[in-house]
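Only one protein chain is missing from this complex, and each of the others stays in its spot.
Naming follows writing order (A, B and C), and every chain is counted from residue 1.
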Amino acid sequence: MIRESQGFQPFTDEPIRLVGDGGEWLGPAEVDLDRENLGPERLKGFYLDMLTGRLIDERLGRLQRQGKTSFVAPSSGHEAAQVGMAHALRKGHDWVFPYYRDVSLLLALGMPVVEFAGQSFGTRADTARGRQMPYHPGSAELNVFTVASPIASHIPPAVGTALAMKLAGKSQVTLCSFGDGATSEGDWHAGVNLAGAQGAPIVFACQNNGYAISVDLKKQTGSDNIAVKAHAYGMPGYLVDGMDVLASYLVAREAVERAREGVGPSIVEFVVYRYGGHSSADDDGRYRPRQEVELWRRRDPLDRYRRFLERRGLWDDAAEEQARAEIDATLADGIQRALEAGPVPVEWMFEDVYADMPSRLAKQREELIG
Amino acid sequence: MIRESQGFQPFTDEPIRLVGDGGEWLGPAEVDLDRENLGPERLKGFYLDMLTGRLIDERLGRLQRQGKTSFVAPSSGHEAAQVGMAHALRKGHDWVFPYYRDVSLLLALGMPVVEFAGQSFGTRADTARGRQMPYHPGSAELNVFTVASPIASHIPPAVGTALAMKLAGKSQVTLCSFGDGATSEGDWHAGVNLAGAQGAPIVFACQNNGYAISVDLKKQTGSDNIAVKAHAYGMPGYLVDGMDVLASYLVAREAVERAREGVGPSIVEFVVYRYGGHSSADDDGRYRPRQEVELWRRRDPLDRYRRFLERRGLWDDAAEEQARAEIDATLADGIQRALEAGPVPVEWMFEDVYADMPSRLAKQREELIG
Amino acid sequence: MTAPEVTSERSTASGRAAVKTMAQAIAATLDREMSRDPNVVIIGEDVGKRGGVFLATDKLFDKYGPDRVIDSPLSEAAIIGAALGMAVYGLRPVAEIQFSDYVFPGFDQLVSQVAKIRYRSGGVFSAPLVVRMPAGGGVRGGHHHSQNPDAHFVHTAGLKVVYPSTPSDSAGLLRSAIRDDDPVIVMEPKRLYRSVKEEVPEDDHLVEIGRAAVRREGEDVVLVSYGGSMAETLKAADALAEQGVGAQVIDLRSLQPWDEELVLQAAARVGRVVLVSESPRSAGFMSEVSATISEEVMDSLLAPPLRVTGFDTPYPYAQDREYLPSPNRILRAVERALTY
Partner (left out) sequence: MTAPEVTSERSTASGRAAVKTMAQAIAATLDREMSRDPNVVIIGEDVGKRGGVFLATDKLFDKYGPDRVIDSPLSEAAIIGAALGMAVYGLRPVAEIQFSDYVFPGFDQLVSQVAKIRYRSGGVFSAPLVVRMPAGGGVRGGHHHSQNPDAHFVHTAGLKVVYPSTPSDSAGLLRSAIRDDDPVIVMEPKRLYRSVKEEVPEDDHLVEIGRAAVRREGEDVVLVSYGGSMAETLKAADALAEQGVGAQVIDLRSLQPWDEELVLQAAARVGRVVLVSESPRSAGFMSEVSATISEEVMDSLLAPPLRVTGFDTPYPYAQDREYLPSPNRILRAVERALTY
């Protein structure tokens, strides 16, 4: 299953899984993790990145309930998939087109907490100058395309960067991330189809949490899963347990390298679950039974992977305590600085519409500000 | 292959074919065409309908070159697929969403020549009152949704009628027809996916002639064919020789009845070729070699099927001559009447924008006409 | 045309009435129309069990089931296109677009199919459907949860457009829209969904499409607005009243067709008009009103029609409130009109 000559199988009926609920290794016995570039530091790094994602999710959730930020998009349950993707990429070299639920992906890629939080608060710490609602960051340094709310509208632009890479010849890859609901949009199809026709170096990464707000997968599409949709575009579709960080990483890496080598694009479906509501504005009790949430929580990506590390002697309670303390401090500091940066000025509203402000807009600014 | 218990196989690598180039029967020996509702009259009917399509195509092409109509969309090479579809439907009971190349489909469904031609000429014989360019007809009596130019924009509405049918409970089916290029549009995906999710009684019928104007299938999509795209929607996709009228009819019929019985939607891909340019405005010499056209012409659906009929003693030169004479007379008469109906009045421009003309439009009419 | 009546905040309709928010008034109207006419069906994202993200379809799924309250896949093209197909077949679909900002993936369906099917078929087919959409800013949603695409619809021949500002009008216009034989876009000012309550008649209360309402009488200046900006416009009028300036306030309610007669009469009578809309200015709907006023009654004008609108920027996040026409901005325009 893992890295045989042909690599992972696309179109499996069951998600590819390498670590069991008890943390046991399910992959082929002969696999040498070291040779897979998975030494102890990297293995622990996965955990630290997931823990960071979990803790910022919880922290921003608290801030939102306290009225200190206007909106959050919970991502607990998605961490393994996102961290797996992040590690599969060459940071700052490859391009990433995230969606609003990708906080673990972005922090694992190296986005400073103060930037993520600054964007959420719309303060001067926001590199985007307070232009969008929370959870819509971007980064020039990291080649992270600024998140846009309209679902799937980032798919065709992501393909555009991948086409440009073919011209530039710098062995770059684009990773484009989205949810299960996104696959129903026309723009999703338009973009994926273009990538297939042109053999663009791109990976389409779907975090399938079974719901688009309240709409479950059965109402979303007639296919059994998302990976199978790759048939329509002549590319492989991999179905992965997205709560298994090793499986997520290794499959993502294979898809990314496949693209980098010029073999072509692929779809990777990460099967995940979001523990929280769709957003802080949601009331998920209206559409999902509590038992379902509890059932999925038992497959928690952090718990499971922590057991894996513990079995290998790479983690224990002390390490956990220390890690939490350090991450907490980092998060608290970044969030604090983001808040303290202070509000953006009103007149920024009129800037960045065009490279140069047209006289019409200058007049409108005057109208408001005098 | 044909009507075994499970019916035709979806997702075959090669198109389903029942009649060979020499007119020989390729299907299972034991098939009883009579039992398949294919008595001599019906078998001859297929041929007559194809011949009608071929002859009107040629006739309108001539009129266009003489400057008597502004535009034609050649359909020679597509007749078998279209006639097969038409016969698979309950005329005037089922709904049909055609595209601009469907003249054989529409005439076989029973659209009077004077109506088709009237629409093309934009005269008073046009039931749509001169509103659209040629090859954009529709019919309330036949439940034929008026053709619209924007490719694939009719797919979601077609699905809408099929959803409505589920409520109405009259065992109706919608057939939605389009070309290979159409499958790249976002609206195509949006519509087909909705049908799959809702199990709508609809058949998506693709006439794959290998080109969307000049863009060949390789540039259009990464998949090997169109039928395989059905995987993405959890429905069967049938690949059929669309220049074989019997295969086209029987597969279309199976898909239609499958929908009627509530089993669900499907995609049927008819492999065809257009002998002419994309339209009278095209110059296909720029993108396809002449030899390619000649090669496809050898599989001509009329020639092949005529040989099939002749082998069975159902057709001969005399029958051919008589049929052509009769069809020519019908076409000449319908076209003549369409031309003679005369131009539509200018003031019709302002009508049918809304059920009642708003005062704003009445004023604008006055502005023009006084 | 009859003299404009002042429509009071309390409904004037006879029969039973209940105090409702706008969201509740919409849900109740959908419920009543669905029980009246089995052809009325709902399609949209999360309109089922979730009851819509603003609860405008609350409880309808339980009552009418999945065939009449259809949770669509995440595709606005599918929603609008399927609604058209259902309408052509003979149903009366009410489509919900979750936010008006998300109408654009379905814009081709609206512009190329819905708006033109009657015309292009010579009247053989028609599209008696409704597309409801929460619109407008003031909810800290940034530009993809705050926009007002009304001008795009008004510019598209074949569509009708309404944009109520009160619970009662929301009910009455929605009901008229459902019963209309043409496609009607119903824009709903989302920042007023829950903030105002008023008595909403429970009977067959209809508000005629194309008819404006006079919310205040006054002879010094005419304020014309609609939708979310009505709140600020009324505040401005109140402030003017305190200064002894009489402002007639017109709530357009319908944008296509709009009540030209009422507006032109008022403009001609008073001579000073301020046009308030939160939509972007350039080629916005108020440009149309301004141009029409000039064309028709320029002789009677004492000042040019002045626009107070959203700015020609994407809708911002941090300046969520500053983007909107404020009472102050309206007052400054009135000042200019009065001293012109």
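Operating definition for what follows: a contact is a pair of C-beta atoms (placed from the backbone, for glycine too) under 8 Å apart; a residue touches a chain by one contact, two chains touch by 3 or more.
Just so it is clear, the model here is predicted, and its values are computed rather than measured.
Within the full complex, the residue among C:D181, C:E288, C:E322 or C:E335 touching the omitted chain is C:E288. From the set A:L60, A:A190 or A:L339, the residue in touch with the chain omitted from the display is A:A190, counting the whole complex. The residue touching the chain not shown here, chosen from C:R120, C:R175 or C:R253, is C:R120. Shown as candidates are A:S70, A:T123, A:S153 or A:N209; the residue that touches the absent chain is A:S153. If you put the hidden chain back, the residue from C:R50, C:H152, C:R215 or C:R253 that touches it is C:H152. Residues 95, 126-132, 136, 138-140, 145-146, 148, 150, 153-168, 186-187, 190-191, 193-194, 197-198, 351-355, 358-360 of subunit A touch the missing chain (whole complex, contact as defined above).
Mapped onto subunit C, contacts with the missing chain fall at residues 101, 104-105, 107-108, 111-112, 115-116, 119-120, 142-144, 151-152, 154-158, 256, 280, 282-288, 290-291, 294-295, 298, 301, 303-307, 311-314.
By the touch definition given at the top, subunit B reaches the unshown chain through residues 70-71, 122, 129-133, 136, 148-153, 181-182, 184-187, 212-215, 219-221, 281-283, 286-287, 343-344, 346, 348-350, 353, 360-361, 364, 367-368.
Here is the rule we go by: only the chains that are shown with their structure count from here on.
Distance from the centre of subunit A peaks at B, each centre being the average of the chain's Cα atoms. Taking each chain's centre as the average of its CA atoms, subunit B and subunit C sit 41 Å apart.
Subunit A and subunit C have CA centres that are 37 Å apart. Those residues of subunit A in touch with two or more other chains are numbered 184-187, 219-221. Residues of subunit C found to touch two or more other chains are 72-73, 75, 77-78, 105.
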